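One structure is given below, encoded as structure tokens.
Chains shown are a subset, placed as in the full complex.
Note that the chains take the letters A and B in the order they are written out, and that residue 1 is the start of every chain.
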Amino acid sequence: MTSAPGTPREDGRADDELRPITITRNWLDHAAGSVLVEFGKTKVLCAASASEGVPRWRKGSGLGWVTAEYAMLPASTNTRSDRESVKGRIGGRTHEISRLIGRSLRAVIDYKALGENTIQLDCDVLQADGGTRTAAITGAYVALADAVAHLRSTGAIKGEPLTGSVAAVSVGIIDGVPRLDLPYVEDVRAETDMNVVMTGDGTFVEVQGTAEGAAFDRTELNALLDLAVKGCADLTRMQNDALGS
Amino acid sequence: MTSAPGTPREDGRADDELRPITITRNWLDHAAGSVLVEFGKTKVLCAASASEGVPRWRKGSGLGWVTAEYAMLPASTNTRSDRESVKGRIGGRTHEISRLIGRSLRAVIDYKALGENTIQLDCDVLQADGGTRTAAITGAYVALADAVAHLRSTGAIKGEPLTGSVAAVSVGIIDGVPRLDLPYVEDVRAETDMNVVMTGDGTFVEVQGTAEGAAFDRTELNALLDLAVKGCADLTRMQNDALGS
């Protein structure tokens, strides 16, 4: 189903093939965990900062918290974008993606085992070429795993707050063909665009499909899900390799 | 698949049954189209305001624009929420839903037939009992249809900018059982929560599934989609009845 008809992809990939992925751990010196993740030209710096205590509404519960913030550097895009700090307000897209990353990571967290600690993930896009939110989730998981290991090494936590791993990928239909891991040039042309977040054992955490040009039917939806399942499995393998497990 | 095991729903509905739905047109005197839509106790006032001209980035294109804003009145929820105008910033959830409503309606718009006119949908939740975003989309479509009819009656547009209808419904898994159109008490207990937006002819516009408690597998995903397909078809019928067509 994913064999390409006629036109090949601009970058020569098969329709079910990821871009070159690199996951560089410990990119920063201060953060408990930090990863520079690259999906082709997309580069996202993911930093996990751990702190004692939890937000006020959670105090005294014995439960931890994991949250995330996503942002793009102004020069990360083709045409420079204005800074949200300068505009004085965060845009809807930024809010949406920050919330998505936080939910995705919390899906593999055992709050009780984390204890009243907070881990904050900062995902800053240094260069954007499509798939920044899925790269962010994929990289943030590795930074989170490093931060958790760090907390355990300092004795701040005893048990295992990670109940599994999480990875994410974008899929879309371009000229009627379902494709995996869209770069910007494909993303803008996609009729349908879907971001899928999955755990390492193959269950779904988030499925967000959007008809950009034309509504899609059940067959197309299924083809996109098949591609995403494959892509997330590939990414899970790379995360494990990076973590040396 | 949707037959309930053991525990029935609190409000006595079948698992694949919508709450009582009412769609009241022309609820306001000024707006080009206005609808009070009720999904059980959830009440959303949807107003469509038409104006000549389009946003700056679209000027001179000959194409129209449709956009939406969603908000909740402070006393619409069980416990009063603070006003976003008083807080001075719009929250992430509000942004996310406003964008979803806008995208959903634009899926059935022929920008060229609309000409350089803008239709703004305001969806204000007067009372919230789960499913406010899906009620908003379902009601907003009817308000939009009325606004389009109004523009045609005044000669502002000639052709037919509507390429179809759009409706939305929430589905979720509660205690392992897939259910349609969740009220608040079910929504907070759902393991998985999905909002599905569909056109009147049964194709998908948006599929947004989120694992709240546990990740979901492909079988559960399919069961949820089946329910949503049925719910959207029911809503489409009610929209058509309301519009008297």
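Just so it is clear, contacts are C-beta pairs under 8 Å (C-beta built on N, C-alpha and C of every residue); 3 or more make two chains touch, one makes a residue touch a chain.
Keep in mind it's a predicted model, so treat the numbers as computed, not measured.
**Student:** Considering just this structure file, the complete complex holds how many copies of the sequence, given 2 are shown?
**Tutor:** My count for the entire complex in this file is 6 copies.
Definition applied: only the chains that are shown with their structure count from here on.
**Student:** Note the rotational component of the Cα superposition from chain A to chain B, reported as an angle of 0 to 180 degrees in steps of 5.
**Tutor:** Superposing chain A on chain B takes a rotation of 180 degrees, nearest 5.
**Student:** How far is the middle of chain A from the middle of chain B, if each middle is the mean of its Cα atoms, in Å?
**Tutor:** Centres of chain A and chain B (C-alpha means) sit 28 Å apart.
**Student:** Touching chain B in the complex: which residues of chain A?
**Tutor:** 89-93, 95-96, 98-99, 103, 107, 194, 198-199, 202-211, 214-218, 221, 225
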